[in-house]
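Heads up, one of the protein chains got dropped from this complex, but the rest are sitting where they should.
Order as written gives the chain letters A and B; numbering starts at 1 within each chain.
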Amino acid sequence: MSAFRHTLMGRLLADPLAVFAMAIIALLVVSALLADVIAPHDPSAMNLADRFASPSATYWMGTDNLGRDTFSRLLQGGRIALYVALTAVSIAGLIGLILGMLAGFGPRWLDNALLFFFDTLRAYPTIILALALAALMPRGLGTVIIVVVITSFAEYGRVVRTQTLSLKNAEFILAERAMGASFARIVFHHILPNVLGPFFILAAMNLPVVITIEAGMSFLGIGVPPGTPSWGATLKDGFDYIRTTPWILLSGGLPLILATLGFTFLGEALRDQLDPRLRKTR
Amino acid sequence: MTALLSLRDVVVEFPALRGLKALLAPPEKRRVRALDGISLDVLAGETLAVVGESGSGKTTLARAINGLVPLAGGQVSFDGMALDESPDWHAVRRRVAMMFQDPVGSLSPRKTVRDLVLEPFAIHGIRLQNRRDKAVELLADAGLGPDFLHRYPHQLSGGQARRVGVARALALTPALVLADEPTAGLDVSVQGEILNLMNRIKAEHGLTTLIITHNLNILRHIADRIAVMYLGRIVEIGPVERLLSDPAHPYTRALMAANPEPDPTARRERIVLKGETPALNARPPGCEFHPRCPVARPDCASRAPVLEPATTGGRVACHYPLTKETLSA
Partner (left out) sequence: MSEALKVEDLSVHYDTREGALQALRDVSITVPEGGIVGVVGESGCGKSTLINALLQLLPENATIPAGRITLQGEDVTRAGTRRLRQMRGQEISVVFQDPMTSLNPVLSIGRQMRDIQYRQQGSRAAKDSRSAAMLGRVGIPDPVGKLAAYPHELSGGMRQRVAIAMAALMRPRVLIADEPTTALDATLEVQIIELLKELQQEIGCAILFISHHLGVIAELCDRVVVMYAGVAVEEGPVADVFLRPGHPYTIKLIECDPGKLKEKVTDLPSIPGSLPDLTDPPAGCIFRPRCDRATEICATPPPRKGLNGAHWAACHHAKVDKA
């Protein structure tokens, strides 16, 4: 028992905010995975006779302007949000990890070149890049993912580079070399595990950002194709009918807020627990 | 006795300037010599202690021996093999173990003590019948119980971490151990334990050791010979008793005297050295110690002394070495 208290999970469970965050995320993941099973209706089936229906036993959260079941669309939207967030963060993270390690280990000129590249990309406002790319590419989740990857991998690259640089000359790495360890062993056994901590924290903190970018782009009409039940698209629809049927807006907005809060809290809790300097003082 | 390790005119240089400044500077200003012509032998089975103020090049010396910094000149040979022209470092490092200055910082922070002491086996692809038993045995030899197996470096005190370092250095029964400040950062009450441990293991395995230290108090108890370094050169080398009681180089004498003792009645007169070690890119002409030397004479500023046999044993680089008589005067 006392051993468990000191594991990461044990420490997270002792933090009320982290428990709250994990509960939300679990709810989100389960409902996204089981969306087809739970959903009472086909999310894209239109029932023009039941347009703007109020919440009822048949339509738990009412219907929208085309008579589609809002609750079923909410579940489907979670699936889209998670899919985009996880895919985009994984791709961006992987690119950042590789480039960051290259910058950290490589010769000085490569480091300088990559740094310049990272900083240029990071200086570019996401929304402008999104608008530019949207003009060039077909609407769809693919475009959303590409926008997120381009605007965020530099951030991972920077963090990984800084970590790698400071570890490269650490005494324990010298000690490994002095024992005869190969370059590969040093990278995979000793640098990587120490880089991954801050890397995962950043990734966890980025998940909600990606979810909002997807919602934002869909809201602006440059994200998912029309008809796709993304939360952002639902928000946009809801906006038009906010006076008469506020539940449409709510079914896009509430899950968006909850998901963002959940991932942000988890990211913060992870950071507090994984960063030993923050851990010591409490 | 034969020399297990010998260095001849070893030179190590570091870049002194970076970027544009380096391109614009004349070639001789671009690099500094951290080691400038070091020659010494370490005999099989002996302990040589290297002393000197910080920046004198002690750590660089240890790192040059096992190839962690490249040589700009000279030669290192270990056990009859010349270590130049890309030697098989993997094989050499299996027989030359190194202990680093920071006891906790030299342990990989996300590995358990068990993995840390078994790391040399993993690196050299040595299969173990029972990994746990081997780890327990190595730790026991270094005075740590099996309850430490699953601890992480940050959960160890300085002394405990140092023991893990000792256990790991000895895992593959090396021929030579390079120990960089093995007592640095340890409380006095723990220093003794660590040094006893090293002395015991050294005797049991017939180890040859090169110990770097600026803790002069321990020299008598651990070393057979002492080499004194100043600005990347050896200024005096000889048997421990002689250097402690009868230092020939004024710098050695100043070092030995600059050692506050826990005895309030011993407020003795000492030569307090003037000033500090000069920077490597501003080496004084002649004897490099002359601006700080309390017994310098005019020609010391123009004539550089070389290491020559001292009348009392060992070698010294000084035109006017001290003798017993000048010492007591």
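The working rule: a residue touches a chain if its C-beta (ideal position, glycine included) is under 8 Å from a C-beta of that chain, and two chains touch if they have at least 3 such contacts.
What you see is a predicted model, and the numbers here were worked out from it, not measured in a lab.
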Residue of B:Asp133, B:Glu204 or B:Glu261 touching the missing chain in the full complex: B:Glu261
Among B:Leu35, B:Leu178 or B:Leu273, the residue in touch with the chain that has been omitted: B:Leu273
Listed residues B:Thr2, B:Ser157 or B:Asn281, member touching the removed chain: B:Ser157
Listed residues B:Pro146, B:Gly192, B:Gly286 or B:Gly313, member touching the removed chain: B:Gly192
Missing-partner contacts on chain B, residue numbers: 53-54, 157-158, 187-193, 195-196, 199, 214-218, 220-221, 254-255, 258-265, 267, 270, 272-273, 275-276
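The rule we apply is simple: only the chains that are shown with their structure count from here on.
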Euclidean distance of C-alpha centroids - chain A vs chain B, Å: 51
Complex contacts: residues of chain A adjacent to chain B: 170-172, 174-182, 185, 189-190, 193-194, 276
Interfacial residue positions of chain B with respect to chain A in the complex: 63, 66, 68, 89-94, 97-98, 100-102, 105-110, 119-120, 122-124, 154, 168
